[in-house]
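The complex appears here minus one protein chain, its other protein chains still in place.
Letters A and B mark the chains as written, and numbering starts fresh at 1 in each.
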Amino acid sequence: MSEDILMDIKRDYVLSKIRSGERIDGRKFDEFRPIEVKTNIIEKAEGSALIKLGNTQVIVGVKMQIGEPFPDTPDMGIIITNAELVPLASPTFEPGPPDENSIELARVVDRGIRESEAIDLRKLCIEEGEKVWIIFIDIHALDDDGNLMDASSIAAISALMNTVVPASKFEVGDDFNLPVNDIPISVTSLIVDDKLIVDPSRDEMSVGNNLFTITSNKESNIVAMQKSGSYLLDEEKFYELLDLSVSKAKEIREILINQLKGGENGEN
Amino acid sequence: MRRIVMPGDLIAKNPKVAGYGTYVEKGKVYAKYLGLLDENDTSIRVIPLKGRYIPFPGDVVIGIVREISANGWLVDIYSPYKAFLPVTEYPENSLKNKKINEVLDIGDVIVAKILNIDPKMKVTLTMKDKICKPIRVGRVVVINPARVPRVIGKKGSMIKLLKGELGIQIVVGQNGLIWINGDKKKLNIAEEAIHIIEKEAHTEGLTDRITEFIKSRKGEVCGEAEVNN
Partner (left out) sequence: MEKPKLIINGKRLDGRDFEELRPIKIQVDVLKRADGSCYLEMGKNKIIAAVYGPREVHPRHLQDPSKAVIRYRYNMAPFSVEERKKPGPDRRSIEISKVSREALEPVIMKELFPRSGIDVFVEVLQADAGTRTACLNAASVALIDAGVMMKGIITSVAVAKVDGHIVLDPMKEEDFYGEADLPVAFLIRNDKIESIALLQMDGKMSVDEVKEGIKLAKKGAMQIYKLQREAIMKKYMEDEEKEEV
């Protein structure tokens, strides 16, 4: 409840800044917060990553198991993405089963990975119609200072890029690196009046939750989109969002690739 | 025939004429719900075809007492909002030496008037009006609140007809609840007639047909020819 009061108090300030062309933390409207990625931080997981997007922190763990394929895709592995907004991450999160926000978060992250075909699921078939690899991507929010969506997407793909398929443990051959072919990047913007503000912080969200997420792949194709929030969006604004998101995604992908190169030992 | 309009239909370009059932944006007047367009030189409004009763000050309503507190009664008025009837809005002479639940008890049906509504839709009732009373006899008929004006008729013509033909008492609540009282067999006829009016609305010659209907039903049910009323 005290959180709500703070949000109410901050709203006017945030809004007046935005209307005069500024953000409260001094960023440009199309500027992300600093990104910091550490991989392989959980030894028990087949792949893991901790990402800091400004003060927002998300950890993703990848676990792999063998199971039966879906009947309509007998020769393909399976991705299962789940998100937990644990109460430790925000005073507004409650313990209990996943609510609509965590479900939406997991499903939008999942779509980006799935539809970009970042993972070659055919290479995860062990025995057609019988045995395939199941990839569990578990998103664990640690600190919600805004834009969990993009933080989770980056954490998920980073963890997958560092996942080793534990074949020997299951006695189906030698361990191998999970084949990852693409780096889908989601870009979430907050729409305030007629302005688009990328990577909104928690304080900026005090003006509303009119969000739009666009995920694109390395060829700059759109692979997932989600309008989230109770608002109406102008058609022309949407086209502006499309162009903005694709160009930002390129930039973030470069940053991420550099970080992952430098951070192989968990440090950069 | 009046034009049927739907939410968002542009109905006027002069915001000064905007009446109920409309909203104004950038100087244009739009319909805000499904209804019939009613316009004259000075105003344009939308008569609803459906929808819940939304309280309005001055409306006569019929309600049921649901809760009793130290200073009044909470009344269900068949709307999204329960209404509060403060003890101070009950005629003083009927309160003498009585406990609050002896004046009105849970389940009692009352005719009351909407006194006022605050911006948060807290509705206050009064019973300090001669039409207001607890209902201990007769029965209540429920109709679609959007059809109430039709049951009342032009300048109350339909009510007059029912009263005259059947010799019964009627109070129409704006919330779609109608109290009728009188001879039991005639109440049945009245109830049937009300539902015909609700359904057939302002059909041409409805008054004549209702007169006809009442007379023939009186003949069947009460064994009366069209003699007394």
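Structure notes:
In the analysis below, contacts are C-beta pairs under 8 Å (C-beta built on N, C-alpha and C of every residue); 3 or more make two chains touch, one makes a residue touch a chain.
The model shown is predicted, which means the values in this text are computed figures rather than measured ones.
Among B:Lys50, B:Lys98 or B:Lys128, only B:Lys50 touches the chain left out of the display. Contact with the omitted chain, checked across B:Arg2, B:Lys16, B:Lys98 or B:Lys128, is made by B:Arg2.
Contact with the omitted chain, checked across B:Val17, B:Ala146, B:Val172 or B:Ile189, is made by B:Ala146.
Only one of the listed residues, A:Asn162, A:Thr188 or A:Gln226, touches the absent chain: A:Gln226. Seen across the whole complex, the unshown chain contacts subunit A at 72-74, 98, 100, 103-104, 106-107, 111, 114-117, 212, 217, 220-235, 238-239, 242-243, 246. On the side of subunit B, touch with the chain left out of the figure occurs at residues 1-2, 4, 6-10, 23, 25, 30, 32-36, 48-52, 54, 80-82, 119-121, 146, 200-204, 206.
Throughout what follows, only the chains that are shown with their structure count from here on.
Subunit A and subunit B have CA centres that are 56 Å apart.
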